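With one protein chain removed, the remaining protein chains of the complex are shown where they sit.
Now for subunit A:
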Amino acid sequence: MSSTIFWPLHLKYEEDNYSTEDVTAVAIQLPETDPVVLKLIPTKLCKDNELKPPYLSVATRLRNCKEWQFIDVQCTIVEFKAPNISMLQFFSIKPILLTLPDRTVDSGCAKLYSNKNIEKICENESLVSTESRLQPTISLLNIYFTQLLAFQKQYPTYNIENKKGYSYNEQNIWNLIKSIMSPIKNTKVDEYMNYIIFYITILIYFIAEKVSIILRWRNFNIVTFSQTFQQIDLKCQQYCYFPIQYLRITKNIAIREALPRVTTESRTSDSLFKDLPTDYYPDYIRFYNTIWLMLNDISFGLILASILYQYKHLISNILHKIFTFYLYDLLKMVTSELSRNPFGIKLNQELSSFLSELFLWIIENSYANFINVIISVKTLEIFIGYCAYISSVFGATFALSLMVDFISILSIHIQLFYLISRKIYFWQYNSINSFWYLFRGKKNNVLRKRIDHHDFELDQLLMGTLLFIILMFLLPTVLAFYISYASFQLVIILVEILIESLISLLNHFPLFALLLRVKDKERIPGGIYFEMEEPSNVLKFKLKSKPLPISMMFKPYAELMNTLSSSYFGSSLVKKLIRGQTIAVNRNKLYQVLYSSLPIQSMSFDDILKKFMYAETINMTSGINSNNPNNVISKNSEISTL
């Protein structure tokens, strides 16, 4: 069987340094992987010291010769650009998940293949490779540089000066902070500060968790009613998840630093592959995405606040006109028109005048008692002022949520009308249904879930038919009221959905992932592909990383849009209206799909406390070593030699 050799691209440039001497390419090969070339070594160095597994030499090149002589002549070469893991670059066979695994939705994955035939080919078992070497090999590629370091540690004799110098370049803001803080490191001040930060974090976590629990109280789930409370709940959940996320990220980094220890012992390669970037990296993206969005939210909030404050009078005047027209004038006009045979449709006079009188009474009362007060220009100005304050302090999402709640409170009488007419219609629709069965001499068998023939008594027949006829004649009247108020309600729901979509965009936009894609495509891998190269004496491929498609990043949004369009713009809306089912927004259910970066069940307080304590102890021990990266490696290699 021909083997595949993975050859990092930077070694190609290194080749030129050895043009005057014989060179051997040394590779690492773990039990389940293909050989990955680590280093080029002059052959004369290599001869006296035989390599021990997992290291082996795969190819040699004679001096002044361009071509490599491979030990396995039929091998295939796959060239790759070694991912710099400190820059968070890596390869991944499957697209990384931006959502939490327990939140992932199935659909959308299959759409990766645009062609149905290709999809079918991919599903065919005989064509799908059962060879599992690729996954471990890719994992090995991802830790290429750590492997290299380990190799150099084990065979120091091969160390010749590396001119290119592929070392970690740790020039990020944390290192800067570390260097500033280094004078007070391991002093009492540091310890006290640690304690203070620790307890503040715990306190915030505690408060956030309790608030979230109270808001989602099973008997009165206020989150489903109010957008503002949902927003508070979302923020609380995010605060609750921060420490866990942070722990997960840092813990994995710690493990990554300790990797060289494992690589030398090939038998532990299993455990090695578990802690690869693919697992913790999405957490990193999610964590920073959330933080970015929060900052964004506040900056947007400032903009919104300034606009609101500047045009306070104009906005409140316009809103006053709109609200007065929609919530009072139009509503009153439609209601009174319904009692006077609208559009020549002959409604039942008694019923329609009764209903319209009832509704008009409610309209007048609610207008006189609270709507009139709330939508006066002065109150609106005060409200907009408060919105501006809140927006500048807590972010634009809070101001928008307040507006949504404001609208739903203002339209409470429309909601009431809708509820009343819907109930009447629903009741009538269902009775007509069952009376229609009775009319045909049938009845609904609940036990067997079917329509059975039934011999009714004479009195049942008479009563049923009389009621059926009456209900049939009254149906148009009820329907007219129901449809009018349902359309009123629908307009309000659409406005609310519009604002809520904006809020959800501000809350869950995959900003960080998008920016990463723009900045460095290899940091968000969405799979790999092989590119064929000009054939020389061996078959050559180039391994390339495919960036995560944008459609995958917006998958939760696509889901949300699908749900929205199917429940508010399609035939299902008509169906719901006809059946008299409720068309209200179920916020909790609707936007749940966007909570994809939050766990369904938050961790309990005790658990998190334990985790914190554990993390604290680990930090204490690893903190000493983390000053000097060489320390870790030397310590680990000591362990490995034991």
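Assume a contact is a pair of C-beta atoms (placed from the backbone, for glycine too) under 8 Å apart; a residue touches a chain by one contact, two chains touch by 3 or more; residues count from 1.
In this text, contacts and distances are computed from a predicted model.
Student: Looking at UniProt, which of "DNA repair protein Rad1", "GINS complex subunit 1", "Phosphatidylinositol N-acetylglucosaminyltransferase" or "Ribosomal RNA-processing protein 43" names the chain we cannot see?
Tutor: The UniProt record for the chain left out of view names it "Phosphatidylinositol N-acetylglucosaminyltransferase".
Student: If the hidden chain were put back, which of A:I177, A:L295, A:I409 or A:L466 would touch it?
Tutor: Spelled out, the listed residue whose C-beta touches the missing chain is A:L466.
Student: Where the complex has a chain not shown, which of A:E350, A:E364 or A:E533 is the residue touching it?
Tutor: The single option touching the absent chain is A:E350.
Student: Sort through A:P31, A:G441 or A:G570 and give me the one touching the missing partner chain.
Tutor: Considering all chains, including the one not shown, the answer is A:G441.
Student: Can you name the residues of subunit A that touch the chain not displayed here?
Tutor: Against the left-out chain, subunit A lists 341, 346-350, 438-441, 453, 455-459, 461-470, 473-474.
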